[in-house]
Structures are given as structure tokens and as C-alpha cells.
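The structure appears below as C-alpha cells.
Now for subunit A:
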Amino acid sequence: MERSVIIAGFGGQGVLLAGKILAQAGMDHGLEVTWLPSYGPEMRGGTANCTVVLSDAPVGSPIVDEPDAVIVLNRPSLDKFEAAVAKGGTIIVNASLIDREVERKDVVAHYVPINDIALKLGDARVVNMVALGAYLRATNTVPLDAVKQAMARALEDSGKGKFVPMNDKALDGGYRAVS
Partner candidate 1 sequence: MPVDVARMTKVFERPKSLTEARYTYCPGCHHGIITRIIGQTIDELGIAERTVGIAPVGCSVFAYLWYRCDAVQVAHGRASAVATGLKRAKPELIVFSYQGDGDFASIGTAESLHAANRGENITVIFVNNQIYGMTGGEMAPTTLVHQKTTTTPDGRDPATCGYPIRFSEIIATLDAPVYVTRQALYDTRRIQDCTRAVKKAFQNQVDGKGYSLVEILSTCPTNWRMSPTKANEHVANVVTQVFPLGDLVDRG
Partner candidate 2 sequence: MAERQLLRGNEVIAEAAIRAGCQCYFAYPITPQAELLEHMARNMPRLGRTFIQAESEVAAINMVYGAASAGVRTMTSSSSPGISLKMEGISYIAGSNLPAVIVNVVRGGPGLGNIAPSQCDYFQATKGGGHGDYHMIVLAPSTVPEAAVLTTLAFDLADLYRTPVMILADGLLGQMLEPVELPDPIDPASLPRKPWATTGAVGRDPNIILSFDLGPENLKRMNETLQTKYREIRAREIRYEETDVADADLVIAAYGSTARIAKSAVRMARAEGLKVGLFRPITVWPFPYDALRAVADHVSTVLTVEMSAGQMWEDVRLAVAERAATPFYGEMGGVVPTPRNILDEVRKHAR
Partner candidate 3 sequence: MPRGTIVIDAERCKGCGLCIAACPQKVLAFSGTLNASGYDVARMENPEACVGCTFCALTCPDIAITVYREKKSA
């Protein structure tokens, strides 16, 4: 089993952190993982994305031609990555910010009002966890609890432990938003 996901959005939407937490959770769950950012000047202000590969065997390439899933938090990310998703793959679309539908018919699209859910929870900064929650429900790659634990540890390690409950709710919120 090898699963790959590209998480893409604006710089500042926390896509890199969401990917790290997913990779950490995957590792904690006993999988081999890689996390690879797109980095550099385009990270600041422009688009940001990272690729996470989770596998029960050693990971070969950390870059993937056809990710099993993409999470797109803004329109440019959908435009960029829609074509890449593997046949039968998953696209998590941030319906709050993306005003078009997925054109491909051979993938499963989930339209989640990610920003609205985050705002309803009281903090726009948790969009990344809402998105990750939705992805977990749609793909079952890693158990939600493993991700929650990885998230809590990541925040506590960086001195942001007080935001754990909010992010916990955000993961739940995203998870519930996908049927």
C-alpha cells in the first residue's frame, strides 16, 4: 500500500504544517513516510504545497506524478493539480474559496466549505486542520486519532499548546463535513 497526497494553497494557510502532521501521524502509525515541500521565494505570498507519501514499504520517490489525493485550499491550486490526480483519486476542494467544480469525472471530489467551518469554530487559522480532517475521512489513510496526537505534539513542541483544543475541533469539523 502506498498513498500520496499533495496539500496546496496560499502561503500562510498552513499547508506545510498539515503535511508534516499527517506524515508524523503516519510514522507513528507504523508507516514509512516522506514529506517534501515546495519551498523558496514562491513560499512567501504565493502558492505553497507539500507532498506526503505514506507506505508500508520504504518510500522510493518523494515526488509523485499522480498523487492519490490532493487537498486544494485555493483556486490556483485546483487549477495546478487537478490534472495530476490519479484516476479514482480524491480531491478535497475548499468550497469557501474555490468558485468552480472539478472538471474531471474519473476522480472523487469532496466540496468542503473549509474557511466557513474554521470561522464557525472561531479561528480562520485552523483551515489546514479542517482540510486534513476532511481528507482523513475521505481516504482513511491514517486514523483520525493518530493525527490528533501528532497535531497536539507538534503544537506543544512549538509552544502553542493552548491551540490544541481548537485544532482538535477543526480536525473533527473537517472529518464530519465529508459524508
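These made the cut because all candidates are chains of the complex that A comes from, given by their letters.
Note that a contact is a pair of C-beta atoms (placed from the backbone, for glycine too) under 8 Å apart; a residue touches a chain by one contact, two chains touch by 3 or more; residues count from 1.
Quick caveat: nothing in here was measured; it's all calculated off a predicted structure.
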Consider subunit A on its own, then decide which of 1, 2 or 3 touches it in this complex. 2
Which of the residues in subunit A come into contact with candidate 2 in the complex? 20, 23-24, 27, 32-37, 39-40, 58-66
